[in-house]
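For this view, one protein chain was removed and the others were kept in their places.
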Amino acid sequence: MIFGSDNHAGASDKVLSAITAAYQGAAPAYGDDDYTRGGVESIAQAFGTEVSAFFVSSGTAANMLALSAMVDPWDGVVCHHQAHILLDESTGPSLFTGGAAMLPVPDRTVRMTPDQLDSMITRLPSDAPHNIRATTLSITQANECGQVYSVDEVRALSDMAKSHGLSVHMDGARFANAVAALGVHPSELTWKAGVDVFCLGASKNGAVAAEAIIFFDQSLAKDFSYRLKRTGHLTSKARLYGAQFSAWLADDHWLELARHANAQADALRTAVDDLEGVRSAWPCQSNESFMVFNKELFAALLEAGVSMYDWYPNALPEGTALADNEVLARMVTSFATTDEHIERFVETARGIGSRL
Amino acid sequence: MIFGSDNHAGASDKVLSAITAAYQGAAPAYGDDDYTRGGVESIAQAFGTEVSAFFVSSGTAANMLALSAMVDPWDGVVCHHQAHILLDESTGPSLFTGGAAMLPVPDRTVRMTPDQLDSMITRLPSDAPHNIRATTLSITQANECGQVYSVDEVRALSDMAKSHGLSVHMDGARFANAVAALGVHPSELTWKAGVDVFCLGASKNGAVAAEAIIFFDQSLAKDFSYRLKRTGHLTSKARLYGAQFSAWLADDHWLELARHANAQADALRTAVDDLEGVRSAWPCQSNESFMVFNKELFAALLEAGVSMYDWYPNALPEGTALADNEVLARMVTSFATTDEHIERFVETARGIGSRL
Amino acid sequence: MIFGSDNHAGASDKVLSAITAAYQGAAPAYGDDDYTRGGVESIAQAFGTEVSAFFVSSGTAANMLALSAMVDPWDGVVCHHQAHILLDESTGPSLFTGGAAMLPVPDRTVRMTPDQLDSMITRLPSDAPHNIRATTLSITQANECGQVYSVDEVRALSDMAKSHGLSVHMDGARFANAVAALGVHPSELTWKAGVDVFCLGASKNGAVAAEAIIFFDQSLAKDFSYRLKRTGHLTSKARLYGAQFSAWLADDHWLELARHANAQADALRTAVDDLEGVRSAWPCQSNESFMVFNKELFAALLEAGVSMYDWYPNALPEGTALADNEVLARMVTSFATTDEHIERFVETARGIGSRL
Partner (left out) sequence: MIFGSDNHAGASDKVLSAITAAYQGAAPAYGDDDYTRGGVESIAQAFGTEVSAFFVSSGTAANMLALSAMVDPWDGVVCHHQAHILLDESTGPSLFTGGAAMLPVPDRTVRMTPDQLDSMITRLPSDAPHNIRATTLSITQANECGQVYSVDEVRALSDMAKSHGLSVHMDGARFANAVAALGVHPSELTWKAGVDVFCLGASKNGAVAAEAIIFFDQSLAKDFSYRLKRTGHLTSKARLYGAQFSAWLADDHWLELARHANAQADALRTAVDDLEGVRSAWPCQSNESFMVFNKELFAALLEAGVSMYDWYPNALPEGTALADNEVLARMVTSFATTDEHIERFVETARGIGSRL
């Protein structure tokens, strides 16, 4: 009954075999090898365009390095109030960018709208050089509230950003889940919709540790290897990442894994509808679900071995609130979530409910 | 008709004479001189306690250096949504602290309350090491909305901060105006009320360029001279600052200057009450006043030579808003504001009003 | 004929199997898992003492993070003139430490002596806060010139460092090779000899990507997870590293791998003694060898498929020099270097020599 995070899962057999194969013989170091080149080529093919791409071991590193290539140290990055770069990367984005600040859109909704963005940027203090200068928009897809932005929504956000002179970053730690949910070509959700720099995560969806920083605007990749090196992210035996990405992208393996995770999330959400003491906090479209639990039920479920986390109360949209005996929780499914996990969760919850 | 800022004013004769006197002969460099020691001693006397104190040329430098001695690079500084350290120091606080973030209390009121602080800290994500760790509260006195916190209010904020494990910084760029407004001893508003590190500004109130970083908690001053040096703020012929502070604090000169500035602000606010097309945005107690102007009137006043600034719309308290034909503006008086400035402003506004 | 670097080799079967096994099921993220705990425990056992230990994917990251826990931003790290932290980590050590500088001992010998260290520190400008304050010594073992420091030498360097108030860091990217060369217990070369913080590398010796930061002085590990997080080095599915370390350390696998690499280096050096047009640049004791080649021979060898690098001329000890037709080169053996590699290299060199 593992719903704590998609990064609690193991790795897919295909990815593991690719790692073992890649380390059977010698290869040049620091990314000058065929595995790395193959990984980049796989990305170019999957997205249907030429790219500059680089690999790192964590999504936090990917985001921070990507942003460091996009902003000046006196700039700000506009993002959602629950963005990973704002809340879950400590003060790292500031370290890697030389000081840039994360600027959350103040409206507390589970997805950002172009109007919110417009209003926020328009009202931002902009007296140079005193105020922080907003120069980049970061969109998470699927986002931290389990939301998926449609092609039109991504494009509308990008267009609004660019009308204000901002470039566009996308945090795609769960991008596979978004593509699987929408059934569109990856290019439609990224460079064709105005995304300049894109972080594509494989770790949460079947890889061991593999994240790509993809420059659709290749001019921004200038000197990027220096950025990798001086942050300790230029791995010596770098083929680890390219090998994973090639195996992960081949034959739509990544989308197959994501479709499974999404389907299990749908099943979970459907099951919850019938349970006492728990309700959906808001509708979700990806492999993340947000639930409001009765506190006693929640505690009993944890005790019974369900892995899941209570969540930041600030994530609740404006105008919603928890009752005193309620707790907000996040439940995440993954490529490894089985039907049995969900069935056991439902049975456990029913059993506890009948005793409460 | 200069109401743009108190840093548009010149300097007091006493301060200027002190500078000229200090540079008549030789003195050791880098603060190892009698003028610097005298300045520190003046501060200790004015605040009735032993201190470690250092001088710099800007309030921004003072705040950033003070905070750098208080936080780790992965920490956050809780502050008001209009705080200078949040909005008006670019990304400098992050640079000087090695990365720390400014965390505004989300409630949009013109003064921070202990309840707001409590609620904010309680709801802050605090999953180490992912989330930013709030470890310091910064209070501005008088604050950026023209508000003065009473002795009890400062103490209540400090107590709340300390109950959550936060230390307390005070940005006193306009501290003299607060003391003058309240008529209390400076110690009551600072170390006796729980302030650990205090930035005292003289520049806005009669000095040329003189700001002090005052450690009531002297343990935090360890290695502070390294911080000054490596940010370029260890001035070689440093007596400039100590000489200004000694002259400024002597015989309550600083409070005399501040009382004048406050009195002129009171006069301005009273006068505005009788004018058409302009109203007080909220009640103020210091030398800063916030007005809502009819846009045409505002534009005509600027044209007529009134110096004042339109202000960030985000500064408006929750629930208030501007009409389409209104603009928020800040008007600041100083030690140098004359009765004639105010009279001419009133006459000019009346003249324009009669023509609109 | 791969002598370019030990990080050109693949990975050992035991390590690869351990990775595959570790990702078969679910486990908590961010290092709160049994694989990570097992890796730390393996290190504690191998070194015979309690430790705080953390894992990252590159030796550069390990060094930079270790140093960040040891120095203040205004400090300096004393090191050898060929130290990796000085030459081969770009400006990363400065980024991670908040600004600290690397201070090379000026004597140009292939190994640092306590006398050199003493003389260097004694002569270092030390007028606070103007000059950089040396507070840490970094020793590389085996070092970047292929040298191994004996137990007595490490202790003598540590003692000298501590007599000047410096703490001691050891870069052990090739530590296994040093232990294998000396045949002593790992503890003798580290904490028993005065090392406070130790970076142990597995990547160059059979692992995929696994480096440990080991705090013998556990007080320095305070808040270390924040350092990992904000540099993107807190990997989500972190078991990767612990699994590798456990397999690598088990049953002296790491030493077995290193002994092989060292033996092959010895064989290479012996073979070179008999070759025309190449000579040992200086005697080495680890798996790195430095050779002076006739330029034509060197170029012909590269053409013939020998992988090796010409090396920084600054690495040459004082008083030695290259002739115009000579080039300095580094040749590195690894756990994967076969007898055949060496035989083919010798034959190739002989064949070329006979034609020159």
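By written order: A, B and C. Residues from 1 in each chain.
Quick note on the criterion: a residue touches a chain if its C-beta (ideal position, glycine included) is under 8 Å from a C-beta of that chain, and two chains touch if they have at least 3 such contacts.
Note that the coordinates shown come from a computational prediction; the quantities given were computed from them, not determined experimentally.
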| item | value |
| --- | --- |
| Omitted-chain contact residue, chosen from A:Gly48, A:Gly98 or A:Gly353 | A:Gly98 |
| Hidden-chain contact residue, picked from the options A:Glu50, A:Asp72 or A:Asp274 | A:Asp72 |
| Contact residue for the chain not shown (choose from B:Ser57, B:Ser150, B:Ser280 or B:Thr348) | B:Ser57 |
| Positions on subunit A contacted by the hidden chain, ascending | 72-74, 98-99, 128-130, 133, 223, 225-230, 234 |
| Hidden partner chain, residues of subunit B it touches | 2, 4-5, 7-11, 16, 19-20, 22-29, 56-62, 64-65, 89-92, 95-96, 203-204, 208-209, 226, 229-237, 240, 336 |
| Missing-partner contacts on subunit C, residue numbers | 73-76, 87-92, 94-95, 98-102, 106, 123-125, 129-132, 312-314 |
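The working rule: only the chains that are shown with their structure count from here on.
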| item | value |
| --- | --- |
| Copy-to-copy rotation for subunit A and subunit B - C-alpha atoms, rounded to a multiple of 5° | 180 |
| Identity of the chain that, by mean CA position, is farthest from subunit A | B |
| Closest chain to the centre of mass proxy, which here is the mean CA position | A |
| Inter-centroid spacing, subunit C versus subunit A (mean Cα positions, whole Å) | 35 |
| Separation of subunit A from subunit B, taking each centre as the mean of its C-alpha atoms, in whole Å | 40 |
| Multi-chain contact sites of subunit B, meaning residues that touch two or more partners | 73-74, 98-99, 129-130 |
